[in-house]
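After this line comes subunit A, so read on.
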Amino acid sequence: MNGKSVLRAVALTVIGLFFLFPLFWVVLMSFMTNADILRIPPSPFFTPTLHNYTALVSGELVTNVGTQKVTYMLNLFNSTVLSAFSVILSLILAVPAAYAFARYKFRLGEDIAFTLLSFRFAPPLLVLLPLLLYFQSMGLYDTYFGLVWVYQLITLPLVLWIVRGYFEDVSEDIELAYRLDGHSWLSTFLRISIPLARPGIAAAALLSFIFAWNNFIFALILGSSRIQPVTVGAFAFVTASAIEFGQIAAALVFSIVPTLVLAIFTQRYLVEGLSLGAIKG
Partner candidate 1 sequence: MTTLHMDKISKVYAGASERAVDAVTMHIEDGEIVALLGSSGCGKTTTLRMVAGLETITDGEIRVGNRLVNTLKPSQRNVAMAFETYALYPPLRVRENIAFGLLRDRVASAEIEKRVKRIAAMLEITDLLERYPPSISGGAQQRVSLARALIRNASVYLLDEPMSQLEPQLRAVLRARIKHYLIAGKMTTVCVTHDQTEAIGLADRIAVMEEGVLQQFATPIDLQERPANLFVASFIGEPPMNLFPAVVQGETVAVLNESQEVAFHVPLPPSGATSRLGDGRRVMVGVRPHKVHVGPGEAVEGSALVGEVTSNHWLGDNCHIGFRTRGCFVIAVGDRDVAAPLGSQIPVTIPSDAVNIFDAETGVAIQHGLNPAVLTAA
Partner candidate 2 sequence: MSTSGVASMSARPVVRRRRARMAGALPYLLSMPALLTCIGILVPFGTAIYYSLERYNLAFPATRGFIWFANYISLFRDATFWQTVAVSMAYTVLTVGLELLLGLGIALLLWRRTLVTNLLSVTLMLPLMVAPAIASMMWKLMTNADFGILSYFVSQLGFPNFRWASSPHTALFTVVLVDMWVYTPFITILLLAGLRALPRQPFEAAELDGVPGTFVFFRIILPMLMPYILTAGLFRMLDSIQQFDIIYAMTQGGPGDTLMVFQIQAYTQAFIFTNIARASAILMVLWAITFVLSNVFVKNWLRLRERARGRA
């Protein structure tokens, strides 16, 4: 082994440590008692306990100050509902539009597409402030529907631009061949275009689910604790005083596990999704 490859190995180790250690440590903490956490020097060797998790699941946090009710399971449920419905709505809205933008060079087409894209880059608060006031007067404040609709700000452009790229890759000749076989436009769309773009649609759905799940600011502003997702719920945890650190860690772990699991499925598509399909190999 020469000096160059030693250097390389060291660099790779440091990189691995930097990006993995925080996850590792938080998972470890979530299995520690308060006493373990507060021990100096900290040690990765301790008797693991599920206490933090059972407390979260049962909704009763027993601390040395007393028992406190938490609704973290509700937050998890909210995250799931909000993300799932946002994705479904986005697919319904954006897949046909993605096809239109991919296939037809129509007037206004690019303009509309870019307007939709620009939402990805607009400061969210700019829209949220007036929306909050509207929602309050329209009765949409603190409703799933209202939030799902606002979530379209993130998920819709994502689905639109990823799926558009995939539709562009569906050969026009294949569609034409199917039309020439005597099939209508609609049947061609349903039986050829959609199945061939399915990997893209799946990737877009999974990625937009993750993005919706990870959102923080929308629910912080547009909902009360009744409908807030885990991101906001965990924040309330951290700032609340009487909660044990192990339980915070457990809550954080709870909130990241679903997206990490999904990420494993989306691995292949991640790059395209993250760059809105900008660099498709």
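Heads up, the rule we're going with is that a residue touches a chain if its C-beta (ideal position, glycine included) is under 8 Å from a C-beta of that chain, and two chains touch if they have at least 3 such contacts; residues count from 1.
The candidates came about this way: all candidates are chains of the complex that A comes from, given by their letters.
On a predicted model such as this, the values are computed, not experimentally measured, just so you know.
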| item | value |
| --- | --- |
| Result, touching chain for subunit A in the complex among 1 or 2 | 2 |
| Candidate 2 contact footprint on subunit A (complex, rising order) | 8, 11-12, 15-16, 18-20, 22-23, 25-26, 29, 37-38, 40-42, 92-94, 96-97, 99-101, 103-104, 106, 108-109, 112, 114-119, 121-127, 129-131, 133-134, 149, 152-153, 156, 160, 168, 182, 185, 210, 213-217, 221, 230-232, 234-235, 238, 245, 248-249, 252, 255-256, 259-260, 262-263, 267, 270-271, 274-275, 278-281 |
